[in-house]
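For this depiction, one protein chain was excluded, whereas all remaining protein chains were kept in their positions.
The first chain written gets the first letter, and so on, giving A and B; residue counts start at 1 in each chain.
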Amino acid sequence: MKEKTNNMIHNITKEDIPGNTYSEHPEDEKGILEVQGLSAWYGKTLAIKNINMSIRSKGIMAIIGPSGCGKSTFIRCLNRMHEVAHGGRTEGCIMLDGKDIYAKDTDPVVIRRRIGMVFQKPAPFPTMSVFDNVAAGLKLTQFWSRRWELEEVVERSLRQAALWDEVKDKLHQSGASLSGGQQQRLCIARAIAVQPEIILLDEPCSALDPASTLKIEDLMRDLVTQYSIVIVTHNMQQAARVSDMAGFFLADQDRAGILIEYGKTSQLFTNPKDKRTEDYITGRFG
Amino acid sequence: MADDSLEGGKEMNNLNERGHSRRKWLNRVMLVLCGTATAIAMLMLALILGYALIRGISYLNLTILTQAAKPVGETGGGMRNEIFGTLILVVLGSIIALPIGLLAGIYVAEYANPNVAAAIRFTADILAGVPSIVVGVFVYAVMVIPMHSYSAISAGVALAIIMVPIVARTAEESLRLVPSSMREAALALGITRWRAIVGVVIPGAMTGIITGIMLGVARIAGETAPLLFTALGSQFGVQGLLKPIGSLSLLIYHYALSPYPSQQQQAWAGAFLLIILVLGISIIVRWASNRKHI
Partner (left out) sequence: MSIKQDKHNLTPPTSMQSSRFSGHSGYSDKIFSNLTLFFTIIMVGILVALVFVLSRDAMPAIDKFGFSFFTSTMWNPVKDIYGALPAIYGTILSSLIGLVIAVPISMGAAIFLVELAPQWLAGPASFVIEMLAAIPSVIIGLWGLYVLVPVVRNPIEKWLGHLSGLPFFQGPPFGVGFLSAGLLLAIMIIPIITAVTRDAMKAVPHEQREAMYALGATRWETINKAVLPYCRTGIVGAVILGLGRALGETMAVTMVIGNSYKLTASLFSPGATIASTIASQFGEATAGVYTGSLIELALILFGVTLIVNIIARTLVWRMTALKAAKK
């Protein structure tokens, strides 16, 4: 199975992969994350099937598609969060720097350090202050860090998350005392404080008001200079605004999600290669 | 051992080998400790249940169930009256406690403003923490003395006092757990407030409420201390609400401390019956509340 997928990656044409079309990878270099033949189950139910995708470094990849076609499942596989859910199981491999994160001897704890995640519902730790929230990930490994080291990182992360000015006087208030949009940016700051290489965002704005949404979209444009970003969104306009690459997911006949095509956002939106993509983009369904 | 070569090398990200292994070791140790704790808890409790059931059933026979107790010193006899006594007292206590507890819980969950709610919750917690023997002394002072007699009704009141805060507290908590969207949806349909509560919110909290009632009933069925000075126990069987009454729990207490082996054996038999009763109530209520939700 592994050999087959390796071949697929290297001798690539549209016709080779049945039912799984995608566009040409614009650059020749290998992506920071290479997804190869990824399938995932919840118990006995197949959620996504045979996903192959290359995620470019320092780019924003948007995962779009109608609801229920495995976008969230897919992104949770990228940092091995899928297996945290009851009955979560995967097959296939995902290469980070050439090593499979699903290899038997790989510790998911390490992976999640390098691939961070922000969830749909802002989940600051309510028993911790704003400061402690941001520092939460750091404190796991820095048993001996001095206060000023932490302070430095916390401030830097909050600045990067465009939240510093709003909370610098409130650092010791509970993380849950902020507004929804601020909470989400706090979660972003928390995620970047541990300096991951990749940030995954699972519909980060769907629980927020439009003003906060725009703030976070602006934020992403700044973050992409330092991190690679994958964002799941059901909002096509957001995908068009924010991302430079996009992947379109759809549920096939047995209700498993498959990747129809992916490539440059501009190309996907103006000149999609697959008719199903075109139908979705033009609003015929979803 | 996990493959650590996938660790990134960023500055603040420095997962040195020792730090990471230490975390993994700590993780494993704590998990094992937790499992051990569970095993200990279950073992201790299984031991008690085991002894009570096995010894109890060995001394159980038809006589015990159908006959009244024999006077002290004579062997034989049974605990028929005490069985009835327990049942009567539980029913009495519940009848008094349920309306008070439920309605108080509803008031706090649905009507009281936050300050009042906090105060009442506080009061209920205190009442729940009152030792059952203190409750017995209280009821002795306000009912047994004026009535010049130990009585079943005073025992029922004592048991009710124990049960009320349990029911009230769990009812209130369960009601609070019902999402406000449910209430708003009901109100948006034009239903009056009280109907929304009774018809929508309470059913939504039913599992929790029933759990609370279950805890309450199971608790009072086995209570002994408050009965010491209210029901007292009776050699003459059930004589009515205004007279002393025996119960399984009182019987177990007295017979356990008795020097006569035949009575000690009956204590175990009584323990068996009482456990079956208490567990039976709990299991039936569980089953009923599960059914409602399927």
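Definition applied: a residue touches a chain if its C-beta (ideal position, glycine included) is under 8 Å from a C-beta of that chain, and two chains touch if they have at least 3 such contacts.
Predicted, not measured: the structure shown is a model, and the values here were computed from it.
When the whole complex is considered, the residue among B:57, B:133, B:206 or B:241 that touches the unshown chain is B:133.
Residue A:119 is the one among A:74, A:102, A:119 or A:248 that touches the chain not shown.
Counting over the whole complex, chain B has residues 23-24, 26-27, 30-31, 33-38, 40-42, 44-49, 51-52, 99-101, 103-104, 106-108, 110-113, 120, 122-135, 137-138, 140-142, 161, 164-165, 168, 180, 183-184, 187-188, 190-195, 197-198, 215, 218-219, 221-225, 228-229, 249, 252-253, 256-257, 264, 267-268, 271, 274-275, 278-279, 282-283, 286 touching the chain that is not drawn. Contact residues of chain A toward the unshown chain are 79, 81, 84, 86, 109-113, 116-119, 121, 123-129, 136-137, 140, 172-174, 187, 190-191, 194.
What we mean here is this: only the chains that are shown with their structure count from here on.
Between the CA-based centres of chain A and chain B the separation comes to 48 Å, rounded to the whole angstrom.
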